[in-house]
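Report on the structure given below.
Of the protein chains in this complex, one is absent; all others appear in place.
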Amino acid sequence: MGHVIREGDDVLLFLDRRRTYLVRVERRAFHTHKGVVQLGELVGREYGTRIRSSAGVEFVALKPNVRDHLFKMARGTQIIYPKDLGLIMIYTGVGPGSRVVEAGTGTGALTSVLAYYVKPSGRVYSYEVRPEFVEIASKNLERAGVLEYVELKNKDITEGIDESGVDAVILDLATPWLVVPHAYSALKGSGSFASFSPTIDQVVKTVKALREHGFVYIETVECLLRGIRAEEGRTRPETLMTGHTGYITFARKGLRT
Amino acid sequence: MGHVIREGDDVLLFLDRRRTYLVRVERRAFHTHKGVVQLGELVGREYGTRIRSSAGVEFVALKPNVRDHLFKMARGTQIIYPKDLGLIMIYTGVGPGSRVVEAGTGTGALTSVLAYYVKPSGRVYSYEVRPEFVEIASKNLERAGVLEYVELKNKDITEGIDESGVDAVILDLATPWLVVPHAYSALKGSGSFASFSPTIDQVVKTVKALREHGFVYIETVECLLRGIRAEEGRTRPETLMTGHTGYITFARKGLRT
Amino acid sequence: MGHVIREGDDVLLFLDRRRTYLVRVERRAFHTHKGVVQLGELVGREYGTRIRSSAGVEFVALKPNVRDHLFKMARGTQIIYPKDLGLIMIYTGVGPGSRVVEAGTGTGALTSVLAYYVKPSGRVYSYEVRPEFVEIASKNLERAGVLEYVELKNKDITEGIDESGVDAVILDLATPWLVVPHAYSALKGSGSFASFSPTIDQVVKTVKALREHGFVYIETVECLLRGIRAEEGRTRPETLMTGHTGYITFARKGLRT
Partner (left out) sequence: MGHVIREGDDVLLFLDRRRTYLVRVERRAFHTHKGVVQLGELVGREYGTRIRSSAGVEFVALKPNVRDHLFKMARGTQIIYPKDLGLIMIYTGVGPGSRVVEAGTGTGALTSVLAYYVKPSGRVYSYEVRPEFVEIASKNLERAGVLEYVELKNKDITEGIDESGVDAVILDLATPWLVVPHAYSALKGSGSFASFSPTIDQVVKTVKALREHGFVYIETVECLLRGIRAEEGRTRPETLMTGHTGYITFARKGLRT
């Protein structure tokens, strides 16, 4: 009751850790390398239910959470990893009720996570200069069920931020240092700044701009995630690992004297 | 207006990254190694304001966020680090409205973060077997402003969980594997399990129990955070680094067939 | 004079960091994806010379060093990485003149490095239980020019070590803990033990055995290597990284009282 799968819901079909599929439940067949799954059979069953494909392979129908939506939103584009997003959430304190400015929107991956955490009373103002991405993001955010908490703006954030008194400004774009003065104006006193950048050159420029514009508590970190294979008698870390996604720079707005 | 410091508020006095002080604003003097700060002077000023100590050293009065409260809650006890908490939030999908079972409460550090993110409509059921910690946690949660979203329970979670149909069970205790069967019963289908453990032995036992009890999507990770000193001409990672806090094991509840 | 390429020499044809070829210089054509290289043209030229393929692509003919030989010795089998070997050399102090017992030989990768460093007056006693590998190793060691410093033994080292008074015992096999008592007998007082193992379970058993058999200065480490792309304006660590090769356990022989 309440926690059953309905037609039109998204489910995450789980085969194993590397093979999960985000699918819409409709009266249709879903083809996988492990046989056909009749999605219609899921209707009315509880989330977490197991279903067999035509090849007799078991899938589990999970309710997609914020991370699952995030992964499926990537589709070939570079997105901020969950590990980095978790850090951004905790370090900036973005949470229920927060008003957050974000750029660039891209496919909406970062946006979706921010929107998920600021709901129900908060709001995400998301800037994107490329119109085609605004459209893609809009669809992705709707699918993730968080579009109503987001204001998508087809604007170049390096030219200015419309909002003021916001709790946080969070950036994932090529030239974050150009946004630093606008972020300062938009933030309320003590508000949080975060910027994700793949290269150290971007970090150096951004930190310099932050120092010059009255930001305090400036810190840059990188976060490395390593998988562990835990099995009695042969426990060891995973052989392959992502060695780098990006650096994250944090700061807080101190008022000028 | 609205964002001003009032008597009785907590502020985070920021000197530099390693020296921050969480203090209650009252008409009193606060003594630091860098002189005396007259806290009363902060009343009525905006958050982010700068204030000079008697020694002429500048402090910034920041509004403490979820991470700042967390650090100050540690006070000599081992707490889960923000980096690990961020990961737990994103991977489990705990967010506004979630109902979460948590153990052990300890000083309330993990509890405070969960409570911050499930508000306003969610709830954290926090188990702690040692009565003295329930009291400490209660005070800390009140100070962090999230006590109303938490139900503190002076109970041994290895003997059972009272709640059912919860969204997530999150553990930070010595014997998580003993809680696995109770977690399974308490979770709704597809719900999330997370456990933080310092030793690999705890991980191996927990993963084994998860496999035996019908959990799926089991994965263990460790998260390494490295600070970067970004300064033109002499950018380099920090020399010292925390090499280990703990492993985090995640899983989802699959229904038994 | 002296440093010229001669017929029959091995050269490392370098195209870029990921594409290097260890080839014997003969009057023949060497086919690559970037055209044909006439190896005979290299005869009489200095090491480090550049040569163009039929497709006009430039290769550099480097003199293969110990690491280059090592990589080419792998050929699909798991070998100890250079980073781990470097650590083993320095921590054990194996160097010119050392007498070293080693197992298992495998394709001779570890053996070749040990032999390279103990020459000219030292010696490596290398144990291998599988006869087919003894043969492969023999060929590889001859090609690397260090066979004369090695005694290849087709024996099971878990049943005993023939040598005594050796400077170091270095292991890369599945059950190092079974070799610990033999290593103790074979080593001279204060001699060095090192063992490379992929799983933590192997480490725990080996460390336990070392403690029980009078070894001191026992320590286990893991070594992570990360590549950096250094280029003005876009410097960043490499995206992919090997997250785990193995743990290395070191110890020294303390005499029993």
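Assorted remarks:
For clarity, chains are labelled A, B and C in written order, and residue numbers in each chain start from 1.
The rule is short, and it goes like this: contacts are C-beta pairs under 8 Å (C-beta built on N, C-alpha and C of every residue); 3 or more make two chains touch, one makes a residue touch a chain.
Keep in mind the model is a prediction, meaning the values are calculated, not measured.
Taking every chain of the complex into account, the omitted one touches B, C. Mapped onto subunit B, the footprint of the missing chain covers residues 198-201, 226-227, 232-245. Where subunit C meets the missing chain, the touching residues are 3, 14, 17, 20, 46-50, 60-63, 65-68, 70, 82-83, 85-93, 95-96, 113, 116-117, 119-121, 165, 188-192, 200, 203-204, 206-208, 216-232, 235, 237, 247, 249, 252-255, 257.
Rule of thumb we're sticking to: only the chains that are shown with their structure count from here on.
Under the stated contact rule, the graph of chain-to-chain touches is a line, running from one end chain to the other without closing. If you average the Cα atoms of subunit A and of subunit C, the two centres end up 43 Å apart. Subunit A and subunit B have CA centres that are 21 Å apart.
Contact of a single residue of subunit B with at least two other chains is seen at positions 200.
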